[in-house]
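A quick write-up on the structure given underneath.
Only one protein chain is missing from this complex, and each of the others stays in its spot.
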Amino acid sequence: MAKSLRLVSAQPEDKPGVVASAVYSEGRRVAEVPIAEVGEWSRRPGHVVWIGLHEPGLALLRQLQAEFGLHDLAIEDALKAHQRPKLEQYGEALFVVARTAQMLDGRIAFGETHLFVGHGYVVSVRHGASTTYTPVRERCEADPGTLSGGEDYILYAILDFIVDNYMPVIEAIQSEVEEIEDCILAVTSSQDQVARLYQLRRDLLRLRNAVVPLVEVCRRLEQPGLPGIDPSMVPLFRDVSDHIRRVQEEIESLREVLAFAFETSLMTGQAQQTEITRKLAAWAAILAVPTAVAGIYGMNFEHMPELNWRYGYALVLTIVATVCGWLYWRFRQNRWL
Amino acid sequence: MAKSLRLVSAQPEDKPGVVASAVYSEGRRVAEVPIAEVGEWSRRPGHVVWIGLHEPGLALLRQLQAEFGLHDLAIEDALKAHQRPKLEQYGEALFVVARTAQMLDGRIAFGETHLFVGHGYVVSVRHGASTTYTPVRERCEADPGTLSGGEDYILYAILDFIVDNYMPVIEAIQSEVEEIEDCILAVTSSQDQVARLYQLRRDLLRLRNAVVPLVEVCRRLEQPGLPGIDPSMVPLFRDVSDHIRRVQEEIESLREVLAFAFETSLMTGQAQQTEITRKLAAWAAILAVPTAVAGIYGMNFEHMPELNWRYGYALVLTIVATVCGWLYWRFRQNRWL
Amino acid sequence: MAKSLRLVSAQPEDKPGVVASAVYSEGRRVAEVPIAEVGEWSRRPGHVVWIGLHEPGLALLRQLQAEFGLHDLAIEDALKAHQRPKLEQYGEALFVVARTAQMLDGRIAFGETHLFVGHGYVVSVRHGASTTYTPVRERCEADPGTLSGGEDYILYAILDFIVDNYMPVIEAIQSEVEEIEDCILAVTSSQDQVARLYQLRRDLLRLRNAVVPLVEVCRRLEQPGLPGIDPSMVPLFRDVSDHIRRVQEEIESLREVLAFAFETSLMTGQAQQTEITRKLAAWAAILAVPTAVAGIYGMNFEHMPELNWRYGYALVLTIVATVCGWLYWRFRQNRWL
Amino acid sequence: MAKSLRLVSAQPEDKPGVVASAVYSEGRRVAEVPIAEVGEWSRRPGHVVWIGLHEPGLALLRQLQAEFGLHDLAIEDALKAHQRPKLEQYGEALFVVARTAQMLDGRIAFGETHLFVGHGYVVSVRHGASTTYTPVRERCEADPGTLSGGEDYILYAILDFIVDNYMPVIEAIQSEVEEIEDCILAVTSSQDQVARLYQLRRDLLRLRNAVVPLVEVCRRLEQPGLPGIDPSMVPLFRDVSDHIRRVQEEIESLREVLAFAFETSLMTGQAQQTEITRKLAAWAAILAVPTAVAGIYGMNFEHMPELNWRYGYALVLTIVATVCGWLYWRFRQNRWL
Partner (left out) sequence: MAKSLRLVSAQPEDKPGVVASAVYSEGRRVAEVPIAEVGEWSRRPGHVVWIGLHEPGLALLRQLQAEFGLHDLAIEDALKAHQRPKLEQYGEALFVVARTAQMLDGRIAFGETHLFVGHGYVVSVRHGASTTYTPVRERCEADPGTLSGGEDYILYAILDFIVDNYMPVIEAIQSEVEEIEDCILAVTSSQDQVARLYQLRRDLLRLRNAVVPLVEVCRRLEQPGLPGIDPSMVPLFRDVSDHIRRVQEEIESLREVLAFAFETSLMTGQAQQTEITRKLAAWAAILAVPTAVAGIYGMNFEHMPELNWRYGYALVLTIVATVCGWLYWRFRQNRWL
């Protein structure tokens, strides 16, 4: 543990990383406060400090650790990122990890958010392609009645925002897959589409890895017994839980759809190739007829009566043309051509 | 929450959306009542209000919320639709979401139904391609003895109707798949059938997503402890539960059947192509014989004794015809042709 | 419920449907009794009525309902059939549904059996391709010591008979699959065999749907707490349970075997096609040699010295034959031919 | 039950079937005893009778049933064999079924062992290709300290022997599969190897059916509460349990390995075919060049200036040879040939 922290401390630690730091009382913003005072504010009755960080350095995290008494292992996780979604309880404080997703240039960009929630404070730490939580803060500030719920309401609001943002990603993939499916079934699938389906399957697998453990996190939040979660919040967390389960179901469906769309596109691509080869073979078979017949009349035997007929040549040409035409007509009828 | 409600409120809210609104006492219809009075009626002992809505606006839902004290999150769900089937308990009231299915032009059309069930009232909210519940109401009114069971009996009657309506959809798919299977095994599968099997698999996946969570809903309804569900109703809910499980099993079977019918149709389609190419190659091989032989007697060597034979030409033609005939016969025997 | 009963009542209800109706005391047949008296007999201490029905109409079932106090939902199920195997408890009575299977003309024919078991009576209702339970009755009557066990022993005897009859079906499929596997591995699989494997997979899927829920039924029968099941019967039901689980395992194995036999047969079928095409291509390549050489000596250049050689023709024929022979030998060695 | 016993009693019942029958006290062999006295010996304090049978007839089993009070259903199972591995408790006695496996001529040969374990006795019944348990007896007799553990120690020793004998079977398959895998990846897989992989998959499926239920048997033996199993034996049964779980894991791994080795071998076999056809097509394309060119100069037009050139013939031959050589070189470079 000590080692990994030391490794990372080589990064510039004076980079501030603080996006916002405000105190709320009865659902209203009371003050902007410097990090050095947040511990004191969080201990005032009825006051909640809500801090937003973006890829903070070790020094800043150590300062917050001192202010709020955060656990060493949680600080290590928040510094290193690349954690799986989880909910840890350290004494009276909660540590939540979630992964965020958004569509960027046709690929899913993932971010990671770490939430420290304890008596009188919420700290959110963002890593990677995560969108800012400023809209969540604005929406909460616009409705002091609910925000007065305190730190557990803020936790709910952020998780709800994260979960709501999965849906557009899934819908984007769904609509793209449906377009590709139309092409596959019209047997015009191209190599590009196969590659795109492959990419989508890969991205969806990553999305599933981000979402599945969060289902368990939400399930635990709707059950009684966690410190600092008011029983009145249960229906709200149940609602988030319900939505993340719907996200999971959509992912599972989409996985299946992508699996068979991919396999179908590979096989119909193969079928197209085979069909062309078949058509070429049919044409070659038709052309083999004049070649063989002409070969016969190109033989140099002395006694070949037909060669001396007045209309021998015309007759042969006619016969050959008739046979070829008949073959063409039959091949078309049998759908060989 | 507030935000999403506001977004939707841009819709025309004065659209009535009320399909029926009646009060029942001892299983008999007592009166048609306006929405403004339903709360009062529902509180009269022995009276049950049964309201049917179709895609109601926010204003109407807010009015019902005021009358019956419905929960905010349930109202939000009923307005937005696109929920997964579930059973939520808010205090003494139940909120049930189910998805309906029917066959329209060879595709499954899905609808969504939301049921608010509390002391003295049942509100059903329909979205999308759901059929009306008028037949359920008529059948209930025709049998006052059972309808006198009250709000839990109405809940049972609607769920039973929804579950019974899945079966014809499944049977339609089953019979279509069986027809296609006959074609596949007779090796005459066409591209259209492959595409159709693909569509059916997609639809079935959607149906499964609609049905699977409802199994859990029914399972919970047959267990004691839910508010307002009389113990005497348990066998009825157990019957619905039993039927939805049978629906689920049929879906799972059908999924497997479709999976291997689809794969088989793709592979037999491929096999048909390969077979044609093989036949063409066999014909080309037969035709290569006269071509080669004729080529030899078309050479311009000065000393080719056969060329001067009286019946050389006839002999060569005979030999070539014999060889070709023999090849044709062998190829047929070996099933190469 | 009422509606479906009414629909069916259009059938001829005066069709008797009673196969047997006898009273037993201390394991011995005491009397044949008409349906109208069975209730009374069943209430005599130490007497058990055992009734066998085949596709009875509503009137007969209603009569039995009146005699034994059977539950409405059970009567509905027994009339409609197409139930999934299950065990329902209605008060002090049990209602068991099982599906029977037998091999008819190479396909599995399914039947359905419904058993009403209560204090002093057992009623079996057969639907579809189910064999009669006369042999069970005869075997029980031949061993009064065990039959004196009463209604739970009769239930055991019928279930044991049903479960024992699954095994010959499975063995028939197993031996047929093993024959087909020998062909597949000898690379002589035909289209007929592919189609047969497809049919067997379909039938096996249906068999699994019939067997799997029965495992749960048997598991519940070996546990204490069901009304009318004597603790001394537990080892007997455990034995049935053990056998049905073995049937289930055999089905699962067979499913896997069929899945890979089917896929293998499709792929080896494809491989056979490709092999033939390859052989034809090899022959075409051999024949292309004389064609090309002969073509060259068929050119009409004035100055082609070889044409005037005395043994030019013989030399060319020899060279061509040698090259073709050598190609044939190499192709055979490389297993191209 | 009675019926099946009667069916089997047609077998020669005077066939002894007794492999060994000895009494042990304090871990040492005290006497060889006839079957008629085993019951008496088993009831002497501190004495254990250990009997080994091989495919016994009904008479012998009935005699043992009388001596030790064995249960009817267990006797029926031991006579009929073809049971799934299981542990049954009949009063104070245990009945264990296990399946044995050994490699014979490249196929797995299965046997079945039934163990009756009760106060003062152990009876092992072997069926089919099971090896004798003489080595187990010898090893136990060589270590009286452990054998003094009594009937539960003997049960442990036999199960340990059975489980240890699965491992060489698995290792034999593993090493054979690894050899075949080397061939597959070197793209030289033959039809024989495909067939062999098929056989191995089939055998492994049978092995899994033999092993999986035994895991549950061992798990129950390491838990307290079974009659006659001393708590001091728990670590020993836990060790067997641990080994059978390792066997199960190896089987699951091997199943997966075989599944993809098999699929890969089928597909690389197909790829080999396609490659040969491609090469033949490339040669045919090269030979088509001289054929076409020669055809052109074989035309009989009066005015074809090249035909009169002095070196026309040589020029054409040179051009054709150059083009063919260039094609050959390009095809090789593109890996078309």
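Which chain is which? They are A, B, C and D, in the order written, and residues in each are numbered from 1.
Definition applied: a contact is a pair of C-beta atoms (placed from the backbone, for glycine too) under 8 Å apart; a residue touches a chain by one contact, two chains touch by 3 or more.
As the structure is a computational prediction, the values presented were derived from the model and not from experiment.
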### Message
To test your reading of the contact rule: which positions on chain A touch the chain that is missing from view?
### Response
2-3, 71, 73, 83-84, 86, 88, 90, 191, 194-195, 198-199, 201-202, 205-206, 209, 213, 262, 266, 269-270, 273-274, 276-277, 280-281, 283-284, 287-288, 290-291, 294-295, 297-300, 304, 306-313, 316-317, 320
### Query
Considering the entire assembly, which residues of chain D contact the chain that has been omitted?
139, 142-143, 181, 184-185, 187, 235-236, 238-239, 242, 245-246, 249, 253, 256-257, 260, 264, 267-268, 270-271, 274-275, 277-278, 281-282, 284-285, 288-289, 291-292, 295-296, 298-304, 334, 336
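Note that only the chains that are shown with their structure count from here on.
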### Query
When chain B meets its copy chain C, do both sides use mostly the same residue numbers (more than half shared) or mostly different ones?
different
### Query
Through what angle, to the nearest 5 degrees, does chain A rotate to match chain B on its C-alpha atoms?
70
## Note on the structure
Whole-Å distance, C-alpha centre of chain B to that of chain C, is 26
### Task
Would you please write down the residue numbers of chain A that are in contact with two or more other chains?
298
